[in-house]
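For reference, the structure I am asking about is given below.
With one protein chain withheld, the remaining protein chains of the complex are depicted in position.
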Amino acid sequence: MDQLGINLPGLIAQLVNFTLLFLILRAFLWPRVVGMLDERTRRIRESMDRATELQQQATQAQQEFEAQIQQARQEAQEIVARALQTAERVKADAEGDARKQADAIIERARAEIQMERDRAIADLRREFADVTILAAERVINQSLDKQRHVALIEEVLAESGRLKSTSHG
Amino acid sequence: MGKTIAIVVIVLAIMVVSAMVIPAPKMPVILPAEPVFAIGPFIVYNTFIAAVLVTLVWLVISLLATRNMQLIPTGFQNFVEAIVEFLLNAAEEVAGKKDGRRFFPFAATIFLFIITANWMSLLPGFLTIGKAIEHHGDLPYITMVQPFAGGPWIVPLGGRLPEPKEETHAAVHDESAAKLTERAAAEPVPPGTPVKREFIPFLRGANTDLNMTIGLGLMAFLFIEYWGISSLGFFTYSSKFINFKEGPIGFFLGIVELITEFARIVSFGFRLFGNLFAGEVLLGVIVFLIPLLAVLPFMGLELFVGFIQAAVFAMLVLVFGATAVAEHGHGSESHGEHAEDGRQVAPAHH
Partner (left out) sequence: MDLATARQFAAALAIAVGAIGPALGIGMLAAKAMEALGRNPEAVDAIRPNMILAIAFAEAVAIYAFVVALIIKFV
């Protein structure tokens, strides 16, 4: 044993030294570093979980947001459509009113014209009758009595009236 | 291409010239560790100094690395954490998640101690700085005559013993011994005793000492038995070895198992010692043959051997530990698991 260098004091010394190293490492290195490694693993897992969660939330939020935008767009389109419709209706109404008014004005104007014409015709007829009587008096020189006269004129007038209405009508 | 050839030629030239010019120290093969000094009755060996250095190195590293730990590691802390993580993963892989954690502190300490001691022993200064002593053929630490005779020696490149001048070389034990006895005559040593000169390096790789390696083997043995007993209970655990239930063959196998258990101390200790000591001798022989440069590739080899031995020691501790805490059988369980893993991976490739 001596030749191989094995001796009890040397063995014990080396064992004590190694035990000391083991205790030092067990006291200082292993728990702290392994604890740190575990802590880091835990943190990383946690933060990754949180990141996944956040991502999900973000995705969800984006989906909601997009849905809202979609809705808003739809609403806006509806509003625009409605406004267009209203405008169309208003325009149509305005057009109808204007036409009606114009029609009314034209109608009135036509009625007035008619009335003026009627009156003018009546005036003309009266004057014409007077003129005719006058003329006839002059021509006939009162050969006829007044009654016959008027009748004659009426007849003539009726005839001329019929004549006029045929030419008119 | 021409550059490479030029480099090769220069290297070869340096090697050849150094072999002719530099008087290389001869490498004696000395199994026991050399004593350097004594504190009272306690003798301090050079391997013990190296082992204490390893402890100090790791004490300093532990304190530095854990002094101000950050969650986001930088520099040195990162380095130490990477080592610990590598060891922890390896332990969990070999011995399983739960047992790996349990065995980790001891196995990792073994690994770090062995690899640090091995690699440290390749540093300059190991085996090359020391003192020459003169003694009378007895073990030097018993009759240490002139502790610092000849002063401290510095021997180039891994050699150990600076022989006296060439002409006295052959006669060191008889003729020159007579000269040396004159000097030693002042000491209370019977005159006429032949005097031997020996070079005692201050530092020598811790694992080239059987005390160290067998101590480690003993330590591993104790831890493995402790793990087994503490997790199975004394009687369940010892029933692995003293087994009456399975007939005479079972009993015999149990006894063989028990012997194997103790033989582990020897195989642990001598495996480490043999590899490291052989490496030391190898480097010494290479330096003796070619003093310059030729030793470099062998240093690389020794780096590799140092790592492999540390890994093998730690891995065997883990595997034996896993076997010890396993419920039944003789410990083929953990191997079986691994082999099965291998087989499971294998067909997937085809």
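Going by the order they are written in, the chains are A and B; count residues from 1 in each one.
As a convention for this text, a contact is a pair of C-beta atoms (placed from the backbone, for glycine too) under 8 Å apart; a residue touches a chain by one contact, two chains touch by 3 or more.
Computed from a predicted model, the values in this text were never measured in an experiment.
Colleague: I'm checking contacts with the chain that's been left out. Which of B:51, B:80 or B:94 qualifies?
Modeller: Answering carefully, the residue with contact to the hidden chain is B:94.
Colleague: Kindly note down the residues of chain B that lie in touch with the hidden chain.
Modeller: Looking at chain B, the ones touching the missing chain are residues 31, 93-94, 263, 266-267, 270-271, 274, 308, 311-312, 315-316, 319, 335, 338-339, 341-342, 345-346, 348-349.
Colleague: State which residues belonging to chain A touch the missing partner chain.
Modeller: Answer for chain A: residues 1, 3-4 touch the chain left out.
By definition in this document, only the chains that are shown with their structure count from here on.
Colleague: Quick check: how many Å separate the C-alpha centres of chain A and chain B?
Modeller: Computed from C-alpha means, the inter-chain centre distance equals 92 Å.
Colleague: Write out the stretch or stretches of chain A touching chain B in their complex.
Modeller: 2-7, 9-11, 13-15, 17-22, 24-26, 28-30, 32-34, 36-37, 39-40, 43
Colleague: In their complex, what parts of chain B are in touch with chain A?
Modeller: 31-33, 42-45, 47-48, 51-52, 54-55, 58-59, 61-63, 65-66, 69, 71, 73, 80-81, 84-85, 88, 104-106, 108-109, 112-113, 139, 206, 209-212, 214-216, 218-219
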